[in-house]
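Sharing a structure with you now.
Missing here is one protein chain; the remaining ones are kept as they sit in the complex.
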């Protein structure tokens, strides 16, 4: 079989002891740096990129992929342990993961993330090996109109993320969308809300905003209830999953993997969309619906699987079309060009050893990650037993460096500080931060694609319903909206108990 | 045995110390300490790549560390602002591009550094031609002449993508429009990869794109290349004619060069310029750059200065003619 011989070719590259070693070093470095609060995958890869310059192309890319997986897992680890998502797709992991950690179930949450990710990574890699070109063709079907409709669906789904008052959740989404308009308007080149600050021309940085609103703000809340805190974090019980846990996560992992594998193919935010679409879906489907937001294990399993499956399939546009779908992939392309390989549609036929080597190494990278991280869970969990008055200054210190490292500029440190204030004010008023952050991420994409579609159609709004794909996404969005609103009208919402 | 090894190590260490102490004696000879090379764009991009390649060679030739520092943001303005504010002693130098050093002067109403003082140009390093690519299903034209005739027959109906308002890719399209009087709709994206993706998919009709990535799409038959925007033919696409052969004088390249802060002593600029020229003339380096689709260009400080003045004037004209809003 053709696939088999291709995979053998890939294995002969990926399983070279040297390459296995580089893959392992990559995972190790990625985890080590990515687990520092404030250092997400993009920052980690950018910092570690120069290390790979001296390596042969295959090893360099395998190592970079390892760094990517490691950094991503590291980002989820901080989301669970200290409510600090390292990247956009772990925002949702933080919601229930952090609550699990507070309930003394950090070990189970981390194990769920590791195992769910591994399963999703394996499935997505197989999918990548079998169906990369047809999946890439699907990605090409998504033009500006389809993206706009997808973003609308995403926004509607994100309403479901909130556990409290519906108008308040919607207000947060809108506020997030508004924050997303800061910076140079892509279509006209006009600066908006920049107040002559050059750093604002590129908009507010996601990592800085989320560190302020989630991480630093969480510290503020903990310091306020310092006496109670020792009570609120329960004793760590059991690092591993119980039989009941396993039963509960099978469904979410499977559904998350499916959703993530598909959405990850779409360039520009697919994987991120997948992580919270799957959360929203589980919140609807799960029999333990009431537990969501208070530490439901499904709320960790689904987004983490979706996230990792998406991370895997986000290689598809780059490997089959030569077009990077997100900043991380753009860095990979940069590394490839520096190695003398310009990625393009012909990479599969021109560089089969590289292509199949990468695919096989994706799987081996995921395997190494799980081998590396399962034993480490004990260590991470023990970190929570460090007295809080020693832990929180260290978190703030790393957050400051992390914010600085985004653009090698202190401006992002100020942004972080500013948003810790905003986040604190919002939490006092009982507004939830997660919908705000999702609005902030989706906003620019929503606006860009809306206006781009209108530009291409010469101002004809029927472009959104003429394309069957776009139409069906919009119809689906309406259905979801009705489902979300329906119980909201009849049932009195449990506002005060959301915290 | 062991003793011998220790002695050898000691000798090596002594030699290293002596070598390390060497430059201390000649403290007045530039460079006597680490030099920072500011790259005003993110790691992994073109400018970063060229900056790193040259820094690595300067390191070897001048015996001091040349460290690349990425300061991305606001189209290069943030890094260049830092560069302009640093001490003009030759220990901080930086990369600049057609966007950051010739277009932004007009595009931005204010810059975080003085437009008059500018920078001391050291040398041009590399120039990347753009290539005009069209989606073969949307545009039947196979030559630039046919394309112009076609676009004239349906004014305003067709779209071209770019990597953002005011980028060299956008202005290449505007240059074509103003020189030929055609009307097209500009569809800006954030960066060129999303843009070329939509041209490949047929959501947008055409685009000028940097050659290394576009050449791959052309070779795979996903898009059709009509012309390159350099005055000479491009090594990666030798069969594609130049825009200048249809529209005389049409040139829109994305160039990258090395700069020093204003007021850097001329002898230091001169020394660095000579070194960079030698580095680029080196056959191995030349081959490496050409394989990336880049035209390696070394130039003296004065040549570079004149070139920048010419480019700034050209793009200012296009920005005014096309009514690009100033930022």
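Chains: A and B, in written order; residue numbering restarts at 1 for each.
The definition used in the following text is that a residue touches a chain if its C-beta (ideal position, glycine included) is under 8 Å from a C-beta of that chain, and two chains touch if they have at least 3 such contacts.
Here is the rule we use: contacts and distances are computed from a predicted model.
Comparing "NADH-quinone oxidoreductase subunit D", "succinate dehydrogenase", "Tripartite tricarboxylate transporter TctB family protein" or "Radical SAM/Cys-rich protein" against the UniProt entry of the hidden chain yields the protein name "Tripartite tricarboxylate transporter TctB family protein". The chain not displayed here makes contact, within the full complex, with A, B.
Considering A:83, A:125, A:149 or A:165, the position touching the chain not shown turns out to be A:165 (whole complex). From the options A:247, A:284, A:382 or A:430, the residue with contact to the unseen chain in the full assembly is A:430. In the complete complex, the hidden chain is touched by one of A:22, A:214 or A:392, namely A:392. Of the listed residues A:80, A:162, A:216 or A:381, the one in contact with the hidden chain in the full complex is A:216.
Of the listed residues A:89, A:117, A:364 or A:408, the one in contact with the hidden chain in the full complex is A:408.
For chain A, the list of residues touching the undisplayed chain reads 33, 47-48, 50, 165, 167-168, 170-171, 174-175, 177-178, 181, 185, 187-188, 190, 192-193, 216, 219-220, 223-227, 387-390, 392-394, 396-401, 403-405, 408, 410-411, 413-414, 416-417, 420-421, 424-425, 428-431, 447, 450-451, 454, 459, 461, 494-497, 499.
Mapped onto chain B, the interface with the missing chain covers residues 36, 67, 69, 71, 87.
The working rule: only the chains that are shown with their structure count from here on.
Within the complex formed with chain A, the residues of chain B that make contact are 42-45, 48-49, 52, 68-75, 77-78, 81, 107, 110, 112, 156-157, 159, 164-166, 185, 187-191, 193-194, 196-198, 200-201, 203-204, 212-213, 215-217, 219-220, 222, 288, 291-293, 324-325, 327.
Residue ranges of chain A in contact with chain B, taken from their complex: 46, 49-50, 53, 140-144, 184, 186-191, 196, 198-199, 201-202, 267-268, 317, 321-325, 330-331, 333-335, 337-338, 340, 342-346, 407-409, 448, 452, 455-456, 458.
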